[in-house]
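Quick one: the structure is below, questions incoming.
Note that this complex is displayed minus one protein chain, with the remaining chains in position.
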Amino acid sequence: MSKKVVIIGGGIAGMEASITLAELGYHATLLEKSHSTGGHVQDWYQLFPNRRPAKEVLTFSELRMEGKVKTINDADIIEIEKNINDFRILLRNGKLVVADAIVVATGFDLFDAHRKEEYGYGIYENVITSADLEKRFSEGKKILTHDGAAPKRIGIIHCVGSRDEKSGNNYCSKVCCVTGVKQAIEIREMLPETEVFCFYMDLRMFGRHFEELYKESQEKWGVSFIRGRLSEANENTDGSILLKVEDTLAGKPLKMKVDLLVLLAGFVPSGGTKAIGKMLGLPFGDDGFITPKDEHTSTNLTDIQGVFVTGSCTGPKSIQDSIADARAAATQVANYLK
Amino acid sequence: MNKLFDKLQEDVRFREGLKACINCGTCTAICPAAEFYDYDPRQIVDIVQTRDEEKIEALLKGETIWYCGECMSCKTRCPRGNVPGLIICALRSLSQELGYFVESEKGRQQLALKRTIGKSILKTGYCVSPELVAAKLHPEQGPMWEWSQQHLPEIYNRLGANYKGDGPGALRKIPEEALDELARIFEITGGNKRFETIEEFSSKKAKELGLELDSGTDGEYFLNIYTTNNNRHNKK
Partner (left out) sequence: MKVEGKRLIWKDYQKEIAEDKFFYVRSCIRQTFFPGSEWAFLKIMKEVLGKDVYENPAHTTCTGIGYHSDIVPFDTTMTVVARQFALMTEAGYQNLVPSCITSFGLYTEVMETWKHFPEEEKKVRDYLKKATGREFEVPKNLAHASDIIYKFRKQIAAKGKYRLINKTTGEPLKVVEHIGCHYAKMFPSKGVGGAEYPYVLTGMVEDWGGEVIDYPERRHCCGFGFRQYLVKANRGFSVACSKKKFESMAPYKPDMIITNCPGCPMFLDRWQYVISEMEGKTYGEDGHGIPVFTYEEVAGLILGFDPWDLGLQLHQVPTEPLLNKIGIPYDPFKKYLGKNGEDIGIPMKPSMLNA
């Protein structure tokens, strides 16, 4: 009778952890709160750094899950009971799932850009988020202003809801910078007549081929970069957006009109991370993410026997990070259960 | 040897105002003074946080710290919780304490403020009152103001004021005992010391510049600092 592992959270990390555990011979059950697995990757169009379709990565995982991992969608967990030898997870629909080990893979949400009030999201129609833009790409929609016109200039704002005491998040969300560079290229490819300006404080091109992507955005695609964090966005009479920023390299305040403004929204711990973490009594850092047993040597372990963590619930991660982390978590679970 | 920085740290506004700056520029982006003057609050904060004695001394003696209008729009935006406006307040206080303010055209104006607003506070208990805004010195107030200045009691009392009267009401005569308390507060808390310091260094500067410094608002030095603008304060 093989040991039972329950993976809470059906995003890319949860999926990968469940597959790896199944392939190692464990009985893996994946609990997903929404109607389908795949998490945020379902919402993405092309992935950095090489702009391959996000669907391919999802399909890679989904195919390997088939027949090996038991998936329960619409699984709303209301209680987790820890006994001496196992865990009992109670779902809202009354179903009880028993586990010998739990992997928490509840992930992140995107920062709600409404809360960055001075940027006008939800007030000015031509202000959208990176996720809104990604959706337009995915749906094959044209990139137009609210009035249906082709934008002559698009602004992309870095660090929305990140590195921002006012938003309540001091941390860097890691992947937004390279997302901004990727989206800038995608816009330029789609709309060769449209100027694209990225407004940044730093350009965090941390991964392999990221710096080269930045170089390509400048050399091949003519994306412009202005080092200055957006201070305020206002709406002109024609619906275009007036930006107030400082070009810090020139040392001068700058006002610029854009037809469409894209806010690169950062990561926040998801509602599920907060709820499940609390249910299990896991420690949270000042940043709201779950703190593992040791941030260098034991990033998938917790102080609770049999409870493991993986993916963005312990901090912002790229898809590559999440997949690798999920497999690492699986080996830790195997080590525990043997 | 960061003596000036250490002195700044003694000011509670400085401790409130400076955490650490990441040079994002949201303050300069929104600053009205940065639009019109050759002024960049981000650069000032960045200089101050280097703690460099020479650079801070140059700030204290220079024009730029006097361009801020203390609107505090910067505080609303800074993602690190800094307040360039409060740092400016601390720099201005230190500049006056050390007498450096007289080295800049804008800094020298502190005497004008002391002899108008400062005098008004101790003499009347108000920072500003109609008599202080004399029509001749304030043509921008327009012909309506000029007319009202000639009929202060009639107009103001019509509007419900208690012009120079006893008891409550707008523009009342603030009782002597209250003014005495203000005077004692100014004495104990260093308010008078600040006023004296401004006068002392201004007097030295007036001698240096060969301008007569009387005790009111009509002398050579006063009119010089009140009206001189070298037209080099704006961006190129």
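Order as written gives the chain letters A and B; numbering starts at 1 within each chain.
What we mean here is this: a contact is a pair of C-beta atoms (placed from the backbone, for glycine too) under 8 Å apart; a residue touches a chain by one contact, two chains touch by 3 or more.
Computed from a prediction, not measured in an experiment: that's the story for all the values here.
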Next item on the list: From the touch rule at the top of the page, work out which displayed chains the omitted chain touches.
Entry: A, B
Check: Out of B:Asp6, B:Glu187, B:Glu200 or B:Asp214, which touches the unshown chain?
Finding: B:Glu187
Notebook entry, point to check: Which of B:Gln9, B:Gln49, B:Thr76 or B:Ser104 touches the chain that is not shown?
Noted result: B:Thr76
Check: For chain A, which residues lie in contact with the unshown chain of the complex?
Finding: 114, 117-118, 120-125, 232, 234-237, 242
Margin query: Contact with the hidden chain only, please: which chain B residues?
Written below: 11-13, 15-16, 30, 32-33, 35-37, 66-73, 75-76, 89, 92-93, 96, 105-106, 109-110, 112-114, 116-118, 121, 125-130, 132-133, 137, 140-148, 150-151, 153-161, 166-172, 174-175, 177-179, 181-182, 184-191, 194-195, 198, 225-229
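Going forward, only the chains that are shown with their structure count from here on.
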Note to self: Could you work out how far the Cα centre of chain A sits from that of chain B, in whole Å?
What the structure shows: 49
Notebook entry, point to check: Which positions of chain B touch chain A when the two form their complex?
Noted result: 22-31, 34-35, 40, 42-43, 76-81, 235
Notebook entry, point to check: What residues on chain A touch chain B, complex-wise?
Noted result: 118, 159, 163-167, 201, 227-232, 244-248, 251-254
